[in-house]
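Note that one protein chain is taken out, while the other chains of the complex remain in position.
Chain naming follows the written order as A and B, and within any one chain the residues start at number 1.
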Amino acid sequence: MFGDYSIGDLSSIFVMQGFAGLILFSVYVLMALGLAIIFGQMGVINMAHGEFMILGAYVTYLCSSFFQSHLPSLFPIYFFVAMGLAFLASGAMGMLVEWGLIRHLYKRPLDTLLATWGLSLILQQAYRSIFGPREVGVELPSWMMGSVQVTDTIEVQINGLFVMGVTIVITLGVAALIFYSRFGQQIRAVMSNRTMAGAVGIDTERVDRLTFGLGCGIAGIAGSAFTMIGSTGPTSGQLYIVDTFLIVVFGGAASLLGTIASAFSISQTQSTLEFFLSGSMAKVLTLLAVVAILMLRPQGLFTLKVRR
Amino acid sequence: MTNPVQTLSKSLTVNDNPFMKPVEWLSLLLLAGVILVVLPLALDAFRLNLVGKYLTYAFVALGLVICWGYAGILSLGQGVFFGLGGYCMAMYLKLEASSVENTKIQSTPGIPDFMDWNQITALPWFWTPFKSLPLTLLLVIAVPVAFAFIISVAMFKRRVGGTYFAIITQAIAAILTILIVGQQGFTGGINGITDLRTLNGWDIRTDHAKFILYFVNGGLLIGCILLAQYVKKSKLGRILVAMRDKEDRVRFSGYSVAGFKVFAFCLAAAFAAIGGAMFTLQVGFMSPSFVGIVPSIEMVIYAAVGGRLSLFGAVWGTLLVNFAKTSFSESFPDLWLFGLGALFIAVVLAFPNGLAGIWREHIEPRLTRRAKSLRPPEPIAVPRGVPHGAPAE
C-alpha cells in the first residue's frame, strides 16, 4: 500500500497518525477520568456516566446559543465559560444523584449498576423531551476550527490540540487535588477504610458526595469538550460507555495512573490498527486484545497494593 | 394473577431439605396454571404470542438467578448466549427457507439471500452442520455452552470475579455484536437472519403453529425451573451459596471454586440458549440487537425485579417488566422511558429482593397471620425465622 508514495509523504503521514493517536488518547483519558474516580475510587458502577457527559454537551450548546444571541462580542471565548458551567451542572446533578440514590447503595455495588441504568433511561428521555429528539449543532468560535500548518505536509488540528490541553490541565488538577490537597487526603482515607476515616473525624458522607460530584463534573467537562469532535443528542452518551469502562478496568480500577496508561495503550493500538485495517476490524481486534490481557492479568495494568 | 410470587426460603439445614416444599409446589402449580391455562384462555393470538416472546427472556432470567443470585457471578453478557442459541436455530430455519426453488431469482440459488447480496457463492463451512435438524438442536445448546465454558474457565481459573467479570462479559457482548454486524455476508449483518418460514416442513408462521410453540415454550420453561430447583437443592447448590458468601473458606475446604463457578455459568448459558432458540421459533427472526449490551442489562433487570434469589420470581419479574414496557410504550409512546427507568430505580432502592422479597416480607407474613387466626391449630405456611441469605455480594 505504500509503494507509490515518497518517503517525505509517508513520514509526514506517520507524524499525523501519531498525532491522531494522541488525540484519541486525550479523548479516552477525558472520558475515563471521571469514571476512574467514581468506579475506581468509590466502587460505584455508574452506567449513567455517558448521560452526565451529554449534560455537559447540552450546557455547552445552551451557552453557544446564548452568547451568539446576547453577547456576540464574547463569543470567541464562550467555550471556557461553557466548560466551567458544564462542570458545575454535571457536578451538581451528580451530587443530587448521590444524595437521592447512590448513598443508599454503597454496600451493594452491583445494584448501583441497575439503578444508574434506570437513571440513564430517565436522563435520555429528559434530554429528548427538553431538547428534542434531533441532534443539536454546537457552533464553535472560528479560532477553534481548522488546523495549524507545521510543515508543508504536516497539519495539526486545533481542536485536537485544545482537547489535549484540556486533558492535561484536568489530569494535573485531579492529581493535585487527590494527592496533595487535604480534601484528596480525605478521599483516599475514606476509600481505603471508611470506618477508620469516620473514626478520626472525617465526614465520610460529605466526602462521598463531593467525590461523586467531582467525577460527574469531570464527565461534564469531557462532554463539553466532545462537542468539538462528536455529536450531541439524547442518546450520544451511550456511544462512550463501554469504551470508558474498559479503559478504567484495564488500567486497574483503583489507580489513576493505570487509567492513563490504559487509555494510552488502547488508543495507540486502535489508532494504529485503524490505519492498516478497516475500522470495524480494528475495533474488534482492540477489544479482543484488551479482553485477552484482562484474562491474563485480571487486576488490570496497575494495582494499588493495600492490605484488605 | 392473584398469587404472584412464592418465596424460596433458603434453609441451609440438611435434614429438612425435601426437593420442594409444599409452598414451592404451590407456586410451581400457580405459575404453570397461569402460563399454560389462564393466559392462553384469556388472551388473543397476538397477545399470547407476545407473552411467548417474553417467556423466552424468562429462561435467561432463570439462568441469572442460578449464576448471579446463587453463585454470585453477575454476567452482563447473557445476551451473547441468548443470541448464539437463537442464531443456531435461525441458521437452520434460514437454510430450510432458502431452498433452490425459493431462491431461484438469486445469482446463486440455494444459499440464504443475504449471502447472495454479498457475493458469496457457496455456503460457508460453519453453516453446513445446520442442514440437519438433530445436529442443530444439539448445537443450539452446545455452541453457547462451549463458548461460556471457554470464557469462564479462562476467567475463573485466574480468579476474575465481581465487577471485573461483569464488565468483561459486557465487552464480549460488544465484540460479538460488532463481529456479527461486520461479517454480514456470513451472518446477515445488522438485519439479522430474517424471513424464516418452516421447521422441518412445518410452517411456524401460522397462528396455530404459534399456539403450539407457546406451549412447547411454557413446558420447556417449567422443565428448566425444575432443573434449576434440583441444582439449587442439591449439595452443589449449597456449595454455590457458600462460595458466594465466603469464597475463600470454600476454597480452603478443598473445593475447586472455579469448577463450580464454571458449572453455574454454563448452566445459565444453556438456559439462555434455549430461550434464544425458542425466541427465533416464535418471533421468526434473530438479529444482533439481542447480543448487545442493552438487552443483556435488561435481562439482568428482569431477574432483579423478580428477585434474584427466586426462580419463580425471575419468571414473574420478566413478565412484569415486559408488560410494563409494552403498555407504557403503547399508551405513552413519547414518555414511556421515564416509567421504565423509575421502575428500575424503585426496585433497587425500595425492594432489593424484588417481587419475591415483597412477597416474603410483606404479603406472606400477613397471610400466615390470617391463616393462623382462621385455623389456629395447624399453620400451613413455611416455618419462619430461618435467616435469609444476604443479597449476592
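In this section, contacts are C-beta pairs under 8 Å (C-beta built on N, C-alpha and C of every residue); 3 or more make two chains touch, one makes a residue touch a chain.
Everything that follows uses one rule, which is that contacts and distances are computed from a predicted model.
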Listed names "Aliphatic amidase expression-regulating protein", "Ion-translocating oxidoreductase complex subunit C", "Heme exporter protein C" or "Coenzyme F420-reducing hydrogenase, alpha subunit", with the criterion being the UniProt name of the chain not displayed: "Aliphatic amidase expression-regulating protein"
Identified contact with the non-displayed chain, of A:90, A:157, A:186 or A:244: A:157
Among B:28, B:111 or B:181, the residue in touch with the chain that has been omitted: B:181
Residue, one of A:23, A:37, A:170 or A:191, that touches the chain absent here: A:23
Full-complex contact with the absent chain, from B:186, B:214, B:265 or B:290: B:290
Residues from chain A at the interface with the omitted partner, ascending: 5, 9-10, 13, 16-17, 19-20, 23-24, 27, 124-125, 128, 132-139, 145-147, 149, 155, 157-160, 228-236, 238-240, 270-271, 274-275, 278-280, 282-283
Touch list for chain B against the chain that is not drawn: 1-2, 4-5, 39, 42-47, 49-50, 53, 105, 107, 114, 116-119, 178, 181-182, 184, 189-192, 194-196, 205, 283-285, 287, 289-290, 316, 320, 323-324, 326-327, 329-330, 333-334, 336-337, 351, 355, 358-359, 363
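Here is the rule we go by: only the chains that are shown with their structure count from here on.
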Centre-of-Cα separation between chain B and chain A, whole angstrom: 34
Footprint of chain B on chain A - complex, ascending: 39, 43, 45, 47, 101, 104-105, 107-111, 113-115, 117-122, 124-126, 129, 242, 245-246, 249, 253, 280-281, 283-284, 287-288, 290-291, 294-296, 298
Interfacial residue positions of chain B with respect to chain A in the complex: 74, 76, 154-155, 158-160, 162-164, 166-168, 170-172, 174-175, 178-179, 181-182, 293, 297, 300-301, 304, 334-335, 337-338, 340-345, 347-349, 352, 391-393
